[in-house]
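Yeah, one chain of the complex is gone here, protein chain that is, but the others are all in their spots.
Up next, subunit A:
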Amino acid sequence: MDILLQQVINGLVLGSVYALVALGYTMVYGIINLINFAHGEVLMVGALTSWSVIGLMQEALPWAPGWLVLLLSMLIACVVSAALNFVIEKVAYRPLRNAPKLATLITAIGVSLLLQTLAMIVWKPNVKVYPTLLPSEPYAIGGAVITPTQLLILALTAVSLAVLMWLVHATKLGRAMRATAENPRVAALMGVKPDLVISATFVIGAVLAAIAGVMYAANYGTAQHTMGFLPGLKAFTAAVFGGIGNLGGAVLGGILLGLIESIGSGYIGTLTGGVLGSNYADIFAFVVLIVILTLRPSGLLGERVADRA
């Protein structure tokens, strides 16, 4: 059964990345009902920023241990992504707060295209090799293996989730966020500043996306200006899968999606007698999504949406 165990481990790692990104989608959606199409690009900017920082650090501080370089570069990537998302919200989304919903969607698509182009100008279009900073010697678990990078991904996801839950459920900002998601106007009457809360939401979402981006690049060993698209799409799928607007749902959706994808692509060859290969891996996410949404139109943990759409 070691293949299964291995696929479960890979699925959990992949799923954690999806979950982190899905949280950003779901938080933004919960508050301003916007599918932030540019969220995957924030992940990409995070990954490429950390790549640059690593390059600089390896030259300036050649003695620094790999884990320190990785974490420092991640920190800077988080700051850059957060600042970027803050500006995007202010410039591109805020003026459209009361516009028809599709207008904001198109702006978000424009921002996504813009970020990809800017990244192409800043970082050039070629594929970058993301350096291996952690030891590559894997640990054995049962009949399967897990690399230190993968372990770090799982650990970081757990820590990020714990911090986020604390932030949302135990702080004043979190209460303001939940209130704004419920009803921005009433929240404003209660002394909450919705603009501030929305900015905070974008900043938090960007930090999570940057962490995910750095880990994604570290795990696959490459980074490029187009790398945000597919994880972004999958994470969005995960958010909807779990019930968009619901934080727990985003995590559940992300992890499940990662597992389904990894186990599915591991077994599809043997199940179909070699007719379908692992090149169909990307199909699982969407097929499962369609089936789930047909059975549960508002996602796994989503509340029944009133006629709001």
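Following the convention adopted for this analysis, a contact is a pair of C-beta atoms (placed from the backbone, for glycine too) under 8 Å apart; a residue touches a chain by one contact, two chains touch by 3 or more; residues count from 1.
Going forward, contacts and distances are computed from a predicted model.
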Protein name, per the UniProt record, of whichever chain is missing from view ("NADH-quinone oxidoreductase subunit H", "ABC transporter ATP-binding protein", "thiazole synthase" or "L-lactate dehydrogenase complex protein LldF"): "ABC transporter ATP-binding protein"
Per the touch definition above, residue among A:83, A:158 or A:287 touching the missing chain: A:287
Of A:96, A:151 or A:188, the one touching the omitted chain in the full complex: A:96
Residue in contact with the excluded chain [from A:120, A:145, A:165 or A:188]: A:120
Where the missing chain touches subunit A, by residue: 29, 33, 35, 92, 95-96, 99-107, 109-111, 113-114, 116-118, 120-121, 233, 236-237, 240, 244, 275-277, 279-280, 282-283, 285-287, 289-290, 293-294, 297-299, 305, 307-309
